[in-house]
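Omission of a single protein chain aside, the complex is shown with its protein chains in their original locations.
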Amino acid sequence: MASGKRLDGRGLLDHRGFDIRARIIEKANGSAHVSLGKTKVMVGVKVEVGKPFPDVPDQGVLTVNAELVPMAYPLFEPGPPDENSIELARVVDRGIRESKMVDLKKLCIIPNEKAFVVFVDIYVLDHDGNLIDASAAAAAAALLSTMINKFEARDGEVSLLPETIPLPISNIPVTMTFAKIGGQIVLDPSLEEEQVMSSRLTVTVDKDGRLCALQKGGMGHMTIRDVRECVKLAIERAPQLRKSLLEAIGYGKD
Amino acid sequence: MASGKRLDGRGLLDHRGFDIRARIIEKANGSAHVSLGKTKVMVGVKVEVGKPFPDVPDQGVLTVNAELVPMAYPLFEPGPPDENSIELARVVDRGIRESKMVDLKKLCIIPNEKAFVVFVDIYVLDHDGNLIDASAAAAAAALLSTMINKFEARDGEVSLLPETIPLPISNIPVTMTFAKIGGQIVLDPSLEEEQVMSSRLTVTVDKDGRLCALQKGGMGHMTIRDVRECVKLAIERAPQLRKSLLEAIGYGKD
Amino acid sequence: MASGKRLDGRGLLDHRGFDIRARIIEKANGSAHVSLGKTKVMVGVKVEVGKPFPDVPDQGVLTVNAELVPMAYPLFEPGPPDENSIELARVVDRGIRESKMVDLKKLCIIPNEKAFVVFVDIYVLDHDGNLIDASAAAAAAALLSTMINKFEARDGEVSLLPETIPLPISNIPVTMTFAKIGGQIVLDPSLEEEQVMSSRLTVTVDKDGRLCALQKGGMGHMTIRDVRECVKLAIERAPQLRKSLLEAIGYGKD
Amino acid sequence: MPMSQLSPEDLLRNGMRVDGRRWNELRPIKMEVGVLDKADGSAYIEHGKNKILVAVYGPREAHPKHIALPDRATIKCRYHMAPFSVDERKPPAPSRREIEISKVIREALEPAILSEYYPRTSIDIFIEVLQSDGGSRCAGINGASLALADAGIPMRDLVAACAVGKIAGQLALDLSDVEDKLGEADMPVAYMPTYDSVTLLQMDGSFTHDEFMAGLELAVENCKRIYQMQKEALRRQYLEVGGEGASAGR
Amino acid sequence: MPMSQLSPEDLLRNGMRVDGRRWNELRPIKMEVGVLDKADGSAYIEHGKNKILVAVYGPREAHPKHIALPDRATIKCRYHMAPFSVDERKPPAPSRREIEISKVIREALEPAILSEYYPRTSIDIFIEVLQSDGGSRCAGINGASLALADAGIPMRDLVAACAVGKIAGQLALDLSDVEDKLGEADMPVAYMPTYDSVTLLQMDGSFTHDEFMAGLELAVENCKRIYQMQKEALRRQYLEVGGEGASAGR
Partner (left out) sequence: MPMSQLSPEDLLRNGMRVDGRRWNELRPIKMEVGVLDKADGSAYIEHGKNKILVAVYGPREAHPKHIALPDRATIKCRYHMAPFSVDERKPPAPSRREIEISKVIREALEPAILSEYYPRTSIDIFIEVLQSDGGSRCAGINGASLALADAGIPMRDLVAACAVGKIAGQLALDLSDVEDKLGEADMPVAYMPTYDSVTLLQMDGSFTHDEFMAGLELAVENCKRIYQMQKEALRRQYLEVGGEGASAGR
């Protein structure tokens, strides 16, 4: 890597590129399958009618869950979510939530009583590194593809109508993960790279170039200088990555 | 077994015969203790007032649960139900449910609001083989012995009256399990036989001689010819077995 | 110990003495930290509005929970409560409940509908023996320090007012544990003593000198004669111990 | 629904209890030994309406291995109630009450077991309450003693247990469920006659010192009666099959 | 919401089913082998609207060790539904239904696996249902056979599966979800042609003896058709990369 090339031939800051297919699970309100190199992640979005949280009675509910199913990697085991799947879900959740991607106020049906509950389920199918970025992209694509039913609320009863509209979206966050390996910073680490990295930094950038989430991971430390560099790079790269994501799913065209 | 005799002296298609005692747990609405050879199973039925399922708002609820308590066998362990107890409960459940043994429509109290919930709890006490047939017989006997309270429903409130009536019954299924051992088919396998069988087939037959449930088990396969034979035998034998079960508990006499 | 002296220099029936600090967790309704030798226990009391139990619809709810957090002792492990923490919680619970320490009738807000729920959470921080007595003292001190909100109930809705009043208290139980070591009975065993004791007896005495709870523990037996002696000693010692507990927290002064 | 109509004063009328017993009377007790096939030892006990089955496995290999002790057998005990054993269906997962009772029953039986004879093994006691009506932990201990003996586990003594309580202001022996719920105190006691020792002692409610002293004596006296019944049940079982002793097993 | 508007009689109109099929017609089936990177073998199957991914790991070291068998490989199988695979979101924890299906699928595949070749190892089959629409256990078995072959696990035969049911009083092949829910019977069958044997057989509903006989024959006939599709899928995969046989793996 001293020569500026990585094991798989990429340059230090080359991204493997997303291959995205949206709307592939007809029974879900939204869905997307993302390949990032050999990493494969599926996200399904289900929208149901439930109760708003008491502390935000005028908003819908968003919940993100991740499963590292044992199919994806020899060391993943069935069972309740472990710290890795919980961290993954929570980092993706923060990117969506803090960028205000989904306009939760528009998902309230009857304040204090009824609201749409948006379940974002991340399903990791094949693990070849950088699950966070693949999952964040799949979650974004799935949400952008999500259709919800129109409804009528009358006397506290809600009936869903057959007609559907897109989920109200007000931002599109983009997530990039950098790894520190040897003395170098690389973008979008592969599994092999993750196994030797000392630390990683995940940066989520919203449509206005603002940071909405950061997460350092890994057993090592990262110098202040490296942190600054990663954040700068992420802000620079975000618009291009967002554009390619939107193009891949044809967002805004229909 | 080449000679057509089994280790315990039975002929290939001899049944060990049920020894049944019903109504032995006064605190339960219904109960039965069944011995099948040295296998011992207790079933208790509790009937409580609950809520109907939203997709069948005009029916009572039936739920079957099985516990292989560690007392029954050195390898049974305490803890949440494993695949064996879940399969046992679900096979017994299907026999009861698909034969429409319990008339669930008559167990609705107020549609969408209140219905009787029938808990059938199978408790395996001593394991000497063929738990399915012993449990199915015990469940049937317990349900046939079950008394429920009359009730008054007024303004959405239900009050149970002291007077009791039998649980509404509209069919009586009978369950028989066959095992394939060597080249032979045997009825009602003992534990020793289960340990060497290649596969088993459970057949549940309703009062009109119709099949209402099948379940193949075991690590081996079973030829189409054997399957046909088992089903034929089960349909032939069912009436006699049903008769002996009803006689044992004195059903229809009181 | 033959000489009537214990390893730590105490006489057989010497108590290590409680060091008590109450009202140390501002976010809790009540709290206390108790040191008993090197044993340290924290108790926090939270009071929330919930539903009374159907079988006592006119009473508030009291619930005692204990956690032996792994910080406190090398052999304590994280996870759901084990038999030791459950026994600890239930013994402390019985002392409080059976002495009628908290006047639960006064904690009902709307019968059948709303009542105060008092959560007593025992948190063992450092384990140097006799967790029961330390926890019981901490729970008593925390409850004595507990303030609850005044409330207004109108049309089935409850609103809590900012003004607070003390939790209604009608008794103050005192708990003492004796251990049988060699042929001797000792009061307030240390961890070292617990490791060699054959059995222990916990005695809870109410303000009128009545027994309200007993619990024998340990793998050994205890002669009838010893049991009688422990109970007699506990009843004799209770008033003095209660007095020192109340003085430590300044109860009745403010 | 008799309970909802009863008040505490109804528990004792003219010295007569709800089920017709006097204050110092035990409920009818039935004991049977060796009732299960797979277990190494077993017993069935009816005590009033309590119906309890006990099985013992062991001494056998300790599982998982790390629970094995170098100097004696590990005793495990599970007290468990069938879902249909109580008025309202009990979910199958062990409740906090069942977990505590499992512990105190184990500690009630351990003093009687010569566990030092079988280091590195495990002796497992399973108590299944098929119907419960007050006093099931005592009845479970009585049955477990028999099942241990039936398994041939060498014991210092049989453990016998019964409870003493207080209803309508009076001491009363062996409370039923309704008496326990409406009564003022309950004190289960397990006792080894040979040692004049308790192996289980719990109490909740309110006892004066005098009531406690009298109650303890009443409990001990009736534990001794139950101890005789246990011996009789073992004798019945083993004389029938050829006269082996309680701890000789099969 | 088409289901709430349908009644059982609507399932068959003029011999035509809701999705336009005849009584003895399978839904469209698509099979793809070797679709995952980390797994030792994998397959993706679409069967009507069912979308199912299967991965196989092994033979590999058994974990935990105590599950290892001295004379053959331990087969483990997990059938699991994604939360978004069904109409109402399914919580991630395995349901009782999933646990039972995992067991019967394992027992449907074990007869085909030459597990005695790999003692003390474990062969792990993971079936993830991404979308479910009736018949997912059969489709899962079909995919699992392919994934096992793709992993190079030596097999006696491929296992092929399909279901036969009864709708509006008539036998019907390969029920969809709505047909299963409104229909009168469903019988999933897994079959090994070389042995003329079933490896899975379940049924619920109501079948006369004659209906059962006819249904079984219909199921077997269509298992044979699916078996040919499986062979074709393997041939496609391995001819492309150089002609290895089904059980040769990579």
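Order as written gives the chain letters A, B, C, D and E; numbering starts at 1 within each chain.
Just so it is clear, contacts are C-beta pairs under 8 Å (C-beta built on N, C-alpha and C of every residue); 3 or more make two chains touch, one makes a residue touch a chain.
From a predicted model like this one, the values you see are computed outputs, not experimental measurements.
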Partner chains on view for the chain not depicted: A, C
Candidates C:P70, C:P111 or C:G209 - the one touching the absent chain: C:P70
Touching the absent chain when the full complex is considered, from C:H127, C:R200 or C:K216: C:H127
Option from A:R21, A:K38, A:K106 or A:R210 whose C-beta touches the chain left out: A:R210
Absent chain, residues of chain C that touch it: 24-28, 31, 38, 40, 42, 44-46, 48, 65, 67, 69-74, 78, 80-81, 119, 121, 123, 125-128, 162
Contacts of chain A with the absent chain, listed as residue ranges: 81, 83-84, 86-87, 89-90, 94, 97-99, 199, 201, 206, 209-225, 227-228, 231-232, 235
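In the analysis below, only the chains that are shown with their structure count from here on.
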Required minimum of steps from chain C to chain E, each step between chains that touch: 3
Mutual neighbours - chains that touch chain A and chain B alike: E
Greatest separation from chain A - chain, by CA centre: D
Intercentroid distance (Cα basis), chain E paired with chain B, Å: 28
Residues of chain A touching at least two other chains: none
Set of chain D residues in contact with two or more other chains: none
Pairwise touch network: line, ring, star, complete, or other: line
Touching chain combinations (by label order): A-E, B-D, B-E, C-D
